[in-house]
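All protein chains but one are shown in place.
Chain IDs A, B and C follow the sequence of writing; residue 1 opens each chain.
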Amino acid sequence: MSTGDTTKLTLSRALNEGLRRSLDTDPKVMIMGEDVGKLGGVFRVTDGLQKDFGEHRVVDTPLAESGIVGTAIGLALRGYRPVCEIQFDGFVFPATDQIISQLAKMRYRSKGQLTLPVTIRIPFGGGIGAVEHHSESPEVYFAHTAGLRVVACGDAADAYTMIQQSIACDDPVIFLEPKRRYWEKADVDTTAPIEDALPLGKARVVVEGSDVTLLTYGPLVRTCIEAAAAALEADGRSVEVIDLRSLSPLDAGTIAASVAKTGRCVVAHEAPVYAGLGAEIAARVTEQCFYHLEAPVLRIGGFATPYPASRVEDHYLPDLERILDGVDRTFRF
Amino acid sequence: MSTGDTTKLTLSRALNEGLRRSLDTDPKVMIMGEDVGKLGGVFRVTDGLQKDFGEHRVVDTPLAESGIVGTAIGLALRGYRPVCEIQFDGFVFPATDQIISQLAKMRYRSKGQLTLPVTIRIPFGGGIGAVEHHSESPEVYFAHTAGLRVVACGDAADAYTMIQQSIACDDPVIFLEPKRRYWEKADVDTTAPIEDALPLGKARVVVEGSDVTLLTYGPLVRTCIEAAAAALEADGRSVEVIDLRSLSPLDAGTIAASVAKTGRCVVAHEAPVYAGLGAEIAARVTEQCFYHLEAPVLRIGGFATPYPASRVEDHYLPDLERILDGVDRTFRF
Amino acid sequence: MTVELIQLLTPEGERVDNPEYPLDDVDIKGLYRDMVLVRRVDTEAIALQRQGELGLWASLLGQEAAQVGSGRALSHRDMAFPSYREHGVAWCRGLDPMKLLELFRGVSHGGWDPEEHKFHLYTIVIGDQTLHATGYAMGIQRDGAEDEAVIAYFGDGATSQGDVSEAFNFASVFNAPVVFFCQNNQWAISESNERQTRVPIYQRAAGFGFPGVRVDGNDVLACYAVTRKALKAAREGQGPTLIEAFTYRMGAHTTTDDPTRYRVASELETWKLKDPIERVKSYLARGGEADGSFFEQVETEADELGKHIREACRAMPDPTPLSIFDHVVAGENAIIDAERAQFAAYLDQFEEAAR
Partner (left out) sequence: MTVELIQLLTPEGERVDNPEYPLDDVDIKGLYRDMVLVRRVDTEAIALQRQGELGLWASLLGQEAAQVGSGRALSHRDMAFPSYREHGVAWCRGLDPMKLLELFRGVSHGGWDPEEHKFHLYTIVIGDQTLHATGYAMGIQRDGAEDEAVIAYFGDGATSQGDVSEAFNFASVFNAPVVFFCQNNQWAISESNERQTRVPIYQRAAGFGFPGVRVDGNDVLACYAVTRKALKAAREGQGPTLIEAFTYRMGAHTTTDDPTRYRVASELETWKLKDPIERVKSYLARGGEADGSFFEQVETEADELGKHIREACRAMPDPTPLSIFDHVVAGENAIIDAERAQFAAYLDQFEEAAR
């Protein structure tokens, strides 16, 4: 039972504690990836874990993402629960075949006789002034792929619980970490039993509101919370912000309930709008809330261009202003 | 100038003629892939081309899709126009990294100084009673990727012109071929100058109608045409069928004009509905035609499951009945 | 480099001794029986495909020795990761051939329990399974299971796939107990070896830091002995071995393929002289180890097996429409549930109408 007292942890640290907890409680849990050992990962998410759990459970692998995911599948078939770290979003693509053709489909192929409890951690999104391939938002590639769970944490508290839930989940999970939020702190209750945490598939209303629903996940959760505050202050608009958390499957119920109430909806993500996750949300919300909608669901996101050079990324990324602009536009219908 | 007289060709043959035309007119055009030489490809699309154009222009490559696309990029940098054949949809995934991180982004990276006129031919979709990985519809992975053109032909006539336009296009093109339609014949005017053909980016209204817009592409074009006829006959409904042809970019103008006219819209594709291309279309149409829509845009497609065993695929694939059911439902709003 | 081929039984059926590969306790008659029976499974399956009972079949004709020899070298605790043509290995593992037919009929994507017979599901994406095998072997290391090893099957064409090289490297770097068994049947659909590699395949291993050996893939005794030795080395912590079984795909790539388009008939003729079954038969006959009654008995067995396969195949029930939604995920998934419910309702309409 929770002693109630919480500690302030950065998101990166919260993940580290969550991984530690999983390694502690289940001897089958393993971590594998590039530089996850002595270095503790380029974001220090696995800091100290190899020292404490040994080289057999925290494994520095050869530099090959397909190899990492492919061998993780084999380890899972042997009864292990591998947690693969992909160093940056842009480097998951060499593993696409193993993820889409094997990891996602093997349970189906086996008529449910095989489970592949593999978690693939991917630091995603931009805003850290990085070079090319270090600021991608690949979530929809995986969301469209049946057989995978795709989740994204928005703050340290969720990071701590969701990573443990993902590892405990018998399905393969693509676990997206908002890299530019790694260093942001939040209260984390490390004493609360994981069973009491909000289930992995559930969205969370992070700001209650009545005029418009703002849906987001990952790095933009905080931005949207700030946008809600700004909207209220600027023109008394009550924005309900929902952190989707689960991108596949979507928590359609929570979303529909909110939109039925507000009649307006805006989706924000960093990935390009074109054929992005926002499209699925917009289409689904419109089907479910057709008669409630005062305006079409608007999507605020990245442009239909590759991720630009970092000196101009602030213009590419949806910021508070662009999100508010989207909110305003839904009221012009 | 066209002599007007046309020949009946199967879709596979039309592609073969189109490729031949391209090889003939541009010495830089090459074909590369697995079994494209003596065998002529498993669907005979490259039949006879190696014999006529030589092993240097029609190349049997080692069995490695990433290698095929990666070396095609190098050849394109050297001034060639490689046409890569991916043997089946399910085998494009090993090439994802080269397609997403290199092929799609290199022009941007070079500030427009590099062009990569690479065409990647992918036989896609189900319905041929094949084993696993031979019936996939991966289009949205590429449509979401900025820097790529994604097109799909629906009949032999378009196959003949679109493959030539794709090869002539300076941008990388993902060229999707409706594999279960390879053996279907249509009139093809091989004398018409390619310049007179409908531009690659344009959608085509294949059946004019006034009550509801039915959007589709690839293998379902024919199914939708039949559905339109059935709808008219059954309950006098006038269905306008649009073959999108270009999946990225979408011909939003043609789509919006139709929906503005009909007020109802159904999208059909074989790929899973969840986060599929239909989502983008539904979201976009709703934004553009909000006040015209009498009902939400409905999506008919594959389920959120892996492609099933072939003995049950007819239930997975949207057929005439399911598409008509979707059309009916838009009238219940 | 001189290419040496390990052979213990000549095409003419003469035993060759090789001190490195002693053959003590091997049950040659049993191996003969296995090969005859799996060839029969293959023949029946091809016929069933012709009759429209199967959607496709990938024939193992000519590769019986490579598969039975290596398959019988496995201990009951060893794990095998096949590609899609390993019907002979499946047989040795005790998997009901009907399970394979299920897949090629289109009734399932496999659907057997890999742990039951220590035989993983068929993998169709070329090369992918070599990484799964390597990972599984890394698990064996972590379990400290010294009496277990893994064998990964793949073809000559597969050696070109990046994943296979990555598997070689992971296995080598982690010294994993896995044997890479490459059936070089000379062809990858229509592409011959020189499209895939400039040097003999077994030589690939040295560059990754482990031994490679080429064995006569049509010699069941050599395949047995070489595989057994490699598995033993793996179990004893000596790491991976690459075995190149030099054999020949005597049939088409699959039932949809037409080899006359890309290879000459004479090639097949020369390889027929090296038939994996014939040489064992003549050895057994000549040495008097088996008499006519034995061969007859095996034939009868084959006939019965064939009969069973023909009947059982036709009797296979099709999956139900709603089974499409089964076993996608282990946990809850509201999206799938909603789609299933909607589709069920849709199907009911027709039921209604039918009434």
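Following the convention adopted for this analysis, a contact is a pair of C-beta atoms (placed from the backbone, for glycine too) under 8 Å apart; a residue touches a chain by one contact, two chains touch by 3 or more.
Since this is a predicted model, take the numbers as computed values, not measurements.
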Displayed partners of the chain not shown (whole complex): A, B, C
Options B:Thr46, B:Thr61, B:Thr119 or B:Thr305, residue touching the unrepresented chain: B:Thr61
Selected from B:Leu9, B:Val36, B:Ala72 or B:Ala271 as touching the chain missing from the view: B:Ala72
Option touching the unshown chain, where B:Ser22, B:Gln98 or B:Thr286 are the choices: B:Gln98
Positions on subunit A where the hidden chain makes contact: 34-35, 37-40, 42, 60-64, 66-67, 90-91, 93-94, 129-133, 273-274, 303-306, 308-313, 315-316, 322, 325
Residues of subunit B (touch criterion as defined above) contacting the omitted chain: 30, 56, 61-62, 64, 66-67, 69-80, 97-98, 101-102, 105-115, 146-147, 149, 169-171, 201, 248-253
Residues from subunit C at the interface with the omitted partner, ascending: 160-163, 165-166, 169, 172-173, 175, 194-199, 203-210
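Just so we're on the same page, only the chains that are shown with their structure count from here on.
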Most distant chain from subunit B, judged by the mean position of its C-alpha atoms: C
More contacts between chains, A-C or B-C: A-C
CA centroid of subunit A to CA centroid of subunit B, Å: 31
Rounded Å distance, subunit A centre to subunit C centre (Cα mean): 40
Residues of subunit A engaged with two or more neighbouring chains: 66, 97, 101, 105, 108-109, 146-147, 248-249
Sequence positions of subunit C contacting 2 or more other chains: 108-109, 125, 162-163, 328, 333, 335-336
